[in-house]
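Excluded from the complex is one protein chain; the other protein chains are retained at their positions.
The letters A, B and C name the chains in turn, as written, and every chain counts its residues from 1.
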């Protein structure tokens, strides 16, 4: 409230100060400061009423309150894990939250070290040598992977092969990136929820630029043919990229061991919780592609006293220096989410991460078993190993079931006329019985 | 999760470390560390299941959720004002929240300065020269005032006179303090919501030790005879103490000008919001009583380089040095609440505080007018100036009205068979019309 | 390390205009007037000049400076927790249930039959306990005037007894640092209302004769009070109720990790044995039907807080206990005691007495303990409590709590030992690396300046 009583509450000028400053500048009024030709000046009203802090909180809080209170069994690329309170409290410290990109590393050692630690954790989880310190989300990371492939591949080639089940959102983002780089995106067939390796062999040729697989797939199936897929890409001097996430990677086969050249995915599965799709583009790759990596990299160096210190590095890859020849246009990224992811991962530690992953395996199995016992439902559709989520076949129309379940307070995906998909994590594992009961009622 | 997997999540020892440390100490097991005779050892179970952080949040959150969601028009000593988000975020910084009493001032300058600033704001608001940096609440502050009076009064005397309307809680606390100091607590009569000055004149004699008045009174009436009351106390060489709060003091007559020797009240009306009666005992007095003040005092001094620095001072008054001859037994106080109060006051600034006080005056008037228009209600009962709250007379039984109002989502006090009391602040002023409507329905 | 006062940054005097008549209002109000960004920077800067538990080791003896779990703050900030104390019981069943559960937890941990949550701090708990003892004796027609307190006890024990109108009988410690039974025998009389004991005591020593002590006091018609300051040493290992204590308080801001907030708020719940439950403060919570209700115990001592104490602190208490459970509580005491013993083993300063539990009192020998503390600040750690209890020369009373581990204890030991090796000039000149250098406390007390107004007037 201090300073002046009208105008921006975050501008501290008293009327007297404003006068003094206008005098010092040599103009009579604030309006005189603006060198805007009369015809393009705006003299109208925007029509936005100012409100007190209390009023904004009440009003927007009430709007948000219109969201129904549902227990979500939703996944398909956006996953909810319990975020420890520590993550909120530490990441909300203004020194982190209100800081800028670390262009002055001498006063940004804290954030730089946290990002370096984030990168290091991804190195451990992926088995690859290099991780950047964030892209926007899994979909844009896939787009960046395609353009990386087109930059690093020895021979020509423009075919980007992706799973037939890739969600529309991811596919859509990839199409746009591919379009700018003159690449062609094609789907490869899936068989029982995983890549159809033989079909892929038939599909590929020396124009293959990038082969992309996911494990777990968007249908929650753990991909069993990663080694084969890596080998296929290798045979054609194409890149092999894997989509996953840090929780799954805590227990699943190390991507580097399966020949992955790039690992992407949503790292915000740790650190963020459900946030309407807001994510954190994970990106790790081999050292040989280092100078083609998109996004920011933090490296260790020394200060003038010889002490270890951190800095953004290899900035010549970036748009503010390389401009149209940059490896990406990314500037503002998701650094603060990466900080949260790192804190969450560190909070869990190796045992905690593995425990969490186990919950995602056993929870999904338990729910699938429960649903399978319901007359009119068979689950899981794929007789494979699942992580977090799975499909269930419904005798009755799936959209109607999903819709009726919202009335009972539960949200599941209706992915097809007779397919629903459910996702189990630590945040809803206690509600499995409730969901099974609700489904039983709904299909009865 | 790090360290060990069982036991306290906040003890970081790995099993290996524990072994090493036991070795270093020279014992075989943790149990060997305890020098407890067998008969008083506890080998049973407390029966408290450990839970994950997520589970505790869910479980206790659900318990708290059993509180009804009511719009409160409640006051009578515990007041709700909107606490700006800034207060939460700054006071939650661990350097404040997780620090101890400032026994090592060299690494506690931040909290000491904040408390010094708190004291200074109270000096401005009360007009008295000295404020301490917190007691528990308004009631214990009144108790401490009585014992202060018995220490500083020149002549003997054991009579403590308090308003007839003093709430039971405050009175009860005072009685206990008075009992230990062999003082007698007596009520003086009220007339139309304020002190009956003539009756008090008749009541007092040279045994008067302390005369206590409130403005606003617990019934929300602004006391108009403070000067007279101060004079009466003065005539009998007794102390005159005033109960109020920082919001009211922003606009009401300066207590020192009315002859107040001590000003007490709940300073948490700023900084805390509704918190089931958790408060902050405000305490300000004249400089001459400085060495008899209860509780902690922060003073300005210098460090060895001559720079201004702050420190707890006059600690010889306190229990850890003076023991049974201390001015009070208080040790842990409400320092962090005082920090919040100071931030809130600074956030509002003088204009904001006055604005807030105005809302408390006009809001109460507006609600009283609204209720007075309802058939079967007359308000306010006292034809006087009100601050925040007032009494309304009801034709129908007040408890029934209050009870029915909770069904409509509103809480008001039922203070007598046919009296309700309502309190208006910035947090419920927008709901006045809703309450009037609800009352209209209930009494219809 | 210097930040101007709010008042030095910008103040503004505003004339008062209200609907009230002028004679009821002040003329003007002058207070700091700063914008939100300016305030954010001011308090951020102040916080940077303050040391908390998350800044590093905080082994302040008798203060149990544990890590304060963040999630308990979130629970205390739960919107449903913001209720008024005058609400009808049926509308605050959540609050009452949580209070009821907290009281049950504490009763179980202390081996007590019932617990009041009203006292807003440890000293208030002591005072409550003393009032209960007084009421009990009075109810029995037994007017007792004395309370016995060991010389090594916390100052609050003496002050609380005096506040309730009792005479304090000081009990000298025995040569082993514990209660001297002969001295106790001498101190006990038919005026003895209460013996107040801390166990383990402030030297970290368990009062091994506690059963005999209890018998002596009870035989004389007195009651036994347990000062809960050191309860962290015994969690799940021993219970005051089982030792013969009749009344006890809990320092939740110590034992149960509610934050100390730079001096408070804490809470000082008081537990009593069955015989004393009728004397508990009012209102008291109890189960009724499927819910909870408030009632006034039959012979209640009345009130020790205007409402019901520090509610938000109690939420954190309950959450902490529920998080740890039996296993966690037992582990907390084990690690707290292990840490104290390990640290004592590592440092060069002499540690008399023993075997100790959650804390030990080292002697700075021919160094001044206060100087040692100041110098430890330069090594980036919080020093121990100094010069108390007086039974140890130049006492360094050290309580690392369970939150440190070998690494941080070794760092702490290194800080102790570095100072132990330093000469007098160095430690007298300390601290050198803090935001403020050594502060002159003598002149602060000699000419007190307690407000910015006082500073301005003195200029």
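Keep this in mind: contacts are C-beta pairs under 8 Å (C-beta built on N, C-alpha and C of every residue); 3 or more make two chains touch, one makes a residue touch a chain.
Owing to the predicted nature of the structure, the values given are computational and were not obtained by experimental measurement.
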### Message
If I consider the whole complex, including the chain that's not displayed, which of A:74, A:262 or A:398 touches that chain?
### Response
A:74
### Task
Could you tell me which of A:202, A:235 or A:303 touches the chain that is not displayed?
A:303
### Message
Considering the complete complex, identify which of A:190, A:210, A:282 or A:345 is in touch with the unshown chain.
### Response
A:345
### Task
Since one chain isn't shown, list which residues of subunit B touch it in the complete complex.
2-3, 9-12, 14, 84-86, 88-89, 94
### Message
By the contact criterion defined above, which parts of subunit C meet the unshown chain? Give residue numbers in ascending order.
### Response
9-10, 35-38, 40-41, 44, 48, 53-56, 67, 69-70, 403, 405, 407
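As a working rule, only the chains that are shown with their structure count from here on.
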### Distance from the mean Cα position of subunit C to that of subunit B, given in whole angstrom
19
### Summary
The distance between the C-alpha centres of subunit A and subunit B, rounded to whole Å, is 47
### Task
Specify, in ascending order, the residues of subunit C that touch 2 or more different other chains.
12, 32-34, 36, 39-40, 44, 69, 71, 73-74
### Message
Give the residues of subunit B touching no fewer than two other chains, as numbers and ranges.
### Response
53, 57, 84, 92-94, 346-347, 349, 351
